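Coming up: subunit A.
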Amino acid sequence: MTSPLQQKIKITGPSMVTANRTSDGIVIYRTAQQGWSASLSDAAIVRTSDEARALLAEANADDVGAVGAYIAPVELKDSGEIKPGNLRERIRSKGLTIDLLPA
Partner candidate 1 sequence: MPLVKNARTTTDLFVQIADGAELPGDGAILVPAARFLEDPEAVLKHAGKVGVVWPNNRDLDDLVPYLDRLAAVALVFPSFRDGRAYSQARLLRERHGYDGELRATGQVLRDQFVFMSRAGFDAFEVKKDADADAFAETMKRYSVFYQPTGDGRVTALNRRMQLRHSESAGQ
Partner candidate 2 sequence: MYAYDELDRTLINERVSEFRDQVKRRLSGELTEDEFKMLRLQNGVYLQLHAYMFRVAIPYGTLSSKQLRRLAHVARRYDRGYGHFTTRQNIQYNWIKLSDLPDALADLAEVGIHAMQTSGNNMRNVTSDQWAGVAPGEVEDPRIWSEILRQHTTLHPEFSFLPRKFKIAITASEHDRAAIKVHDIGLRLHKNADGETGFEVLVGGGLGRTPFIAKIIKPFVHGRDILSYVEAILRVYNQYGRRDNIYKARIKILVHELGIEKFAREVDEEWKQMGHSALTLDHSAIEEVRSRFSYPAYEKLPHMPDELKQAAHDPLFERWRKNSVAPHKVQGYSIVTLSLKPVGGPPGDATADQMDAVADLADKYSFGEIRVGHEQNLVLPHVAKRDLPQLWKALDRLGLATPNVNLVTDIIACPGLDYCSLANARSIPIAQELTRRFANHDTAEMIGRLHINISGCINACGHHHVGHIGILGVEKNGEEFYQITIGGRADENAQMGVLIGPAVPYAEVADVIEDIVEAYLALRDRPEELFVDTVKRLGVEPFKERVYATR
């Protein structure tokens, strides 16, 4: 949940690169095909700090398409499913945790 601005590029587990799409702001994930996807399941997974740095640099190079790219942790399930690695990313991936109308 630390702001990505404070993050140094040093990862301790499987990670991905995420950002928001410039035109509409939606959450997007950097794919292994040098593009972006709105689905976390398409995210490229990096395991070393060097890989993370390279993926982030590639993502940052797309200044027109994406805003504020940063590295975030993921949890890899045995089934191969990719899950967000912290609360911030869970909220970004799944949406609000709250009821909008009084219950």
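Note that contacts are C-beta pairs under 8 Å (C-beta built on N, C-alpha and C of every residue); 3 or more make two chains touch, one makes a residue touch a chain; residues count from 1.
As a selection rule, all candidates are chains of the complex that A comes from, given by their letters.
Predicted model, so just to flag it, every value in this text is computed and none were measured.
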item	value
Options 1 or 2: the chain contacting subunit A in this complex	2
Complex interface listing, subunit A residues touching candidate 2	1-3, 20, 22-27, 63-64, 67-68, 86-88, 91-92, 95-103
